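Remarks on the structure that follows.
Every protein chain of the complex appears in place save one, which is left out.
On to subunit A.
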Amino acid sequence: MKKYTDTGKKDTRSGFGAGLEELGKTNENVVALCADLTGSLKMDAFKENHPERFFQVGIAEANMMGMAAGMTIGGKIPFTGTFANFSTGRVYDQIRQSIAYSNKNVKICASHAGLTLGEDGATHQILEDLGLMKMLPGMTVINTCDYNQTKAATLAVAEHEGPVYLRFGRPKVANFTEENQKFEIGKAVQLTEGQDVTIIATGHLVWEALQAAEALEKDNISAEVINIHTIKPLDKEAILKSVEKTGCVVTAEEHNYLGGLGESVARVLAENMPSPQEFVATQDTFGESGNPLELLDKYGLNAKAIQQKVEKVIKRK
């Protein structure tokens, strides 16, 4: 099995910040809006170096989304920055009408997604955002797995015409994908080859899936790990090709099992190749305060949980 090395733990939000700063230098149409979370979103460098293109809107996310929609008129490419909860649930109607239905070229960049936001607790730990965003017609939905991929995705979405939801997180996690990688929106990345099970993971759980695959190898179970960074449009071909070979699948995401990646994969399989599937996701619950690693363990969102679901799904083949 191909092995991946953690080159040093880094937060995905810093990958966003680095990508945004690079865009500041390379694309004069890129503008950034932030709702009083500049430091948290790692937008400081862009703010310092391109102050005329940085818009501090205050704690007013609805206005931020509307302004971003308006700023596209005249050719700007707005990147909005706030936590995932305030980027989606709080402003769903603004995104729906002024951005998605109006087909505005806005990049909604959302940090602190999921349980790994940690100690602030459930008020801030949105586990429903992928569902909210993927249901909007025309919205591209991306959830990146590490620093390098988040930086690459940030650069890529600027080149994409149309609204995008880009989701990343707070904690420092393994940085294992290639530096300066090419990021193709809608294209799954196959990380390992395997015969017995397909593990489809997104976001922080991609690294956990790799750890699970290594552990499973010791038990002579060969897992094919696929990194689905783009939840919508979903790479149907990659999913079907792998599951045709392995005959079963485990999906893994830091999100509610209702409305997330797992349900999208289940739909593709139901329509084309009904197959046993197990879901590593939260079970229709809110989160709680705690250390991120402890939370992932309690809610069953880590390598250990993936491994258990693999053992279960293989028996259902």
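By definition in this document, a residue touches a chain if its C-beta (ideal position, glycine included) is under 8 Å from a C-beta of that chain, and two chains touch if they have at least 3 such contacts; residues count from 1.
Following the convention adopted for this analysis, contacts and distances are computed from a predicted model.
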Query raised in the report: Looking at UniProt, which of "ArsA family ATPase", "Heme exporter protein D", "Transketolase" or "Protein AroA(G)" names the chain we cannot see?
Result: "Transketolase"
Query - Options A:73, A:270 or A:293, residue touching the unrepresented chain - result: A:73
Report task. Specify the residue from the set A:26, A:49, A:97 or A:283 that touches the hidden chain. Result -> A:97
**Report entry** Residue among A:34, A:57, A:108 or A:296 touching the omitted chain
**Finding:** A:57
Query raised in the report: Given the full complex, what residues of subunit A touch the hidden partner chain?
Result: 31, 52-53, 55, 57-58, 60, 62-76, 78, 93-94, 96-98, 101-104
